[in-house]
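Working notes, structure below.
The complex appears here without one of its protein chains, the remainder shown in place.
Up next is chain A:
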Amino acid sequence: MTASTTAGAAALIREALEVYGDDPQATEALQDYARRLAEPLRVAVAGMVKAGKSTLLNAIIGEEIAPTDTGECTRILTWYRHGHTPRITLHPTAGEPRNLPLKRVDGRLVFVLDGVRAEEVEWLDVEWPSPALQAMTLIDTPGIASLSQDVSARSVRFLTPEDSPSEADAVIYLMRHMHASDLRFLESFRDTEAGRSGTVNAIAVLSRADEVGAGRIDSLLSAAGIAERYSRDPNLRKLALGVVPVAGLLAQSARTLRQPDFEALQLLATLDRAARERMMLSADRFRRSTEPAGLTEDARASLLERYGLFGIRLAVVLIRNGFTEPTPLAHELARRSGLDPLLEVLGLQFQARAGALKARTALAAVGNLLDSRPRQGTDRLAASLERLQANAHEFRELRLLAALRTTGVGLAPELAADAEQLIGGCGAAASRRLGVAPDSGPEVLAAEARRRLVRWRGAAESPLTARSALEACRVVIRSCEGILADCTGRDRMGPAAAVSAGRARST
């Protein structure tokens, strides 16, 4: 599906380059966008200060490389992208970029700025040989609502620039509870992104989910309930595709579980429940405690720092319930921390439509250029832009998704929910669109797609359907046809061909 859209966007940029060939500034920007189309999707991790952005970033990468601290830590925008050898490049606000020495303490990177003040650094570029970064480039941002105003201002400027599309194609927005500042920020992000069709590139994460229930063993259940409520909240629905609860600290540490940690946890599991409870009344007590004998104070402090009270409680319970090997324990902890669902959502919502999201950014850039520097001969370019925006089915889907979530299109509630699913609101894969098991065969998918197609053709022809909803029906019908073509034609031709065939039929 994405191939044609990406190609369309690339062609559009080529066309724009011809028109603006004599404008070096525009040319440079356009070439940059052309390059971006071929690069991995850029995902920014944003949120209020201390929401756990760097911690979650480490968890997604699966390595503890981003520095984290109790105080406000990330003060510089930092890009983490894939590279074959580790390398850090500092881009100052003025002057040439230069390489930074690669220094790590306890595995974490230490940025040796060497006398350069944080305000003088535009951004840091970290290349890292991590497989997780092959699929997407992650951008760690300083927190908003920070006490140092310029730090916050910098993040806001980066994510919602005044006069160009955002540097990030999509956003993972972290929040602890839904704060008014969170909503305001999401609101502003949605706005600048590609004119009207927002809402489709942000996922909200209820971070530090273990703290919601004060570290009780059922904290994550509680957090899941809250996330569920938030995802139904009309305010947030407009601004993000979904809400996922994640215990970031636990997720990070579970993915990097070390043998000494495991042994310490095993020791703790030997204690009887009452003694454990007494000891874990508070973090201070845990650190001071003398039981079990084999555990040094340093080991306790390290456990607390890496897992938190909730993580320790959960790990001990799991060990007592039969997870006696490090690897299964680590997997189970990662699963329970909510990281797996988050990765899944990222895959379904962002990676599956990476092409469309990137193309969207490129289109917005061209649109901006046309607006800000109109000149002779741009009419044809404007027409191409218009055509691409109107005809590329993925954009129509995204636009409809945004409309469904914000203003509504005049469909009955259950039809609207069905439409949202079919156009990829829960994930762009065919099985997610149809709401069937992920491993269903092409026959099942085809049958289901046919059933939906009939239903929506009926809806489109029904005299009871509001006029305003007809356009929505058309988009949904095309989505159904696309799925159908995709799964029936899979054996005969490649998926891309099948889609373009489906598209040709329906237009």
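Criterion: a contact is a pair of C-beta atoms (placed from the backbone, for glycine too) under 8 Å apart; a residue touches a chain by one contact, two chains touch by 3 or more; residues count from 1.
The criterion applied here is as follows: contacts and distances are computed from a predicted model.
Participant: Between "Xanthine dehydrogenase family protein", "Aspartate carbamoyltransferase", "Isoniazid-inducible protein iniA" or "Amino acid ABC transporter substrate-binding protein", choose the name on the UniProt record of the chain that's been left out.
Facilitator: So the chain that does not appear here would be "Isoniazid-inducible protein iniA", according to UniProt.
Participant: Among A:G95, A:G225 or A:P328, which residue is in touch with the absent chain?
Facilitator: That would be A:G225, which touches the missing chain.
Participant: Given that one chain is not shown, which residue among A:Q31, A:N99, A:Q134 or A:N235 touches it?
Facilitator: Residue touching the absent chain, from the options given: A:N235.
Participant: Out of A:T5, A:T78 or A:S152, which touches the unshown chain?
Facilitator: Selected residue, touching the omitted chain: A:S152.
Participant: Using the touch definition up top, pick the residue from A:D284, A:D298, A:E414 or A:D439 that touches the left-out chain.
Facilitator: Residue touching the absent chain, from the options given: A:D284.
Participant: Given the full complex, what residues of chain A touch the hidden partner chain?
Facilitator: Within chain A, the residues that touch the unshown chain are 48-50, 70-72, 145-147, 149, 152, 160, 176-181, 183-185, 187-188, 191-192, 195-196, 208, 211-215, 219, 222-223, 225-226, 229, 233, 235, 281-287, 301, 304-305, 308-309, 371, 406-407.
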